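Read through the structure below, which is laid out as structure tokens, and then see the notes.
On to chain A.
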Amino acid sequence: MEMRTTFHKKLREIQDDILAVGSMVGKAILRSIEALKNRDLELARQIIADDQKINGKRFEIEEKCIELIATQQPMASDLRIIIAILNITTEIERIGDYAVGIARIVIMIGDEPPLKPLIDIPRMAEQTVDMLHHSLDALIKRDAEAAKKIATEDDLIDHLYDQVFRELLTFMAEDPKTITRATRLMWTAHNLERAADRVTNICERVVFIVTGKMEEIGASKY
Partner candidate 1 sequence: MESNTTCLEVKQLELWYGNFQALRDISMAVPHNRITAIIGPSGCGKSSLLRCFNRMNDLIPGARVKGEVLFDGRNIYAADVDPTEVRYRIGMVFQKPNPFPKSVFENVAFGPRVNGITDNLAEVVEHALHRAALWDEVKDRLHKSAMELSGGQQQRLCIARALALEPEVILMDEPCSALDPVATLKIEDLMRNLAEEYTIIIVTHNMQQAARVSDMAAFMMMEEDRAGVLVEHGPTSQLFTNPKDKRTEDYITGRFG
Partner candidate 2 sequence: MRNGLTFYRHLKKRKLKGNILSLIFLGSTMVGTLVLIVLIVDVLRDGVGWLDWQFLTSFPSRKPEEAGLLSALFGTLWVMTLTALFSFPIGIGTAIYLEEYAPDNRLKRFIQTNINNLAGVPSIVYGLLGLSLFVQALAMGRSVLAGALTLTLMSLPVIIIAAQEAIRSVPEAHRLGAFALGASRWQVVRNIVLPSALPGILTGTILAMSRAIGEAAPMIAISALVYLTFIPSNPLDRFTVLPIQIFNWVSRPQEDFQHLAAAGIIVLLVVLLSMNAAAIFLRNRYQKRTEE
């Protein structure tokens, strides 16, 4: 007989919500890069508007967690899960904010001609979203090993960020007129780099759920 069926039923609901909000945020990141590539101001505005939904979902999850703590008094690993989920929702919501940040940059850029074809930035975005999905997978499976491995993939993001940084620096050095446009792309890359860092934080929380230890893993060099 599984004990505490009520608690586990409600916990599953919350986890489903986390997956849903994670998928919304992942899409927001990918669409923000899509908007950047296509100079699609309409899509950018849409992303900014959709962030309200993400925020709403986040509050919903937090309320459910509070209710679960108040009514089910989770202990030990159950308590760690709830606390970790509260943190993870915040991290996911922040990643959503980075998507909004990129969308704002897209609006700022407007219909200026592109500086260069985008290659590394979309790769960063895809990589970040992949990491996000995998980290949530690890959360559901309570897989600390997988979480640690995902965190090390952050190095790849850092590497891409480095590459983008140097390339844009070259543009700016060769032709100061490109500084504004290059800087905007730099911000975009920076947003993605921060987003990937948030994913590492999620991984740290997954490790905390499983082991009960709070540890920094795969510390970003930025």
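Selection criteria: all candidates are chains of the complex that A comes from, given by their letters.
By definition in this document, a residue touches a chain if its C-beta (ideal position, glycine included) is under 8 Å from a C-beta of that chain, and two chains touch if they have at least 3 such contacts; residues count from 1.
On a predicted model such as this, the values are computed, not experimentally measured, just so you know.
> Judged by that same contact rule, which candidate in 1 or 2 sits against chain A in the complex?
Candidate 1 is the one in contact with chain A.
> Hey, which residues of chain A end up touching candidate 1 in the complex?
Against candidate 1, the touching part of chain A is residues 1, 3-7, 63, 66-67, 70-73.
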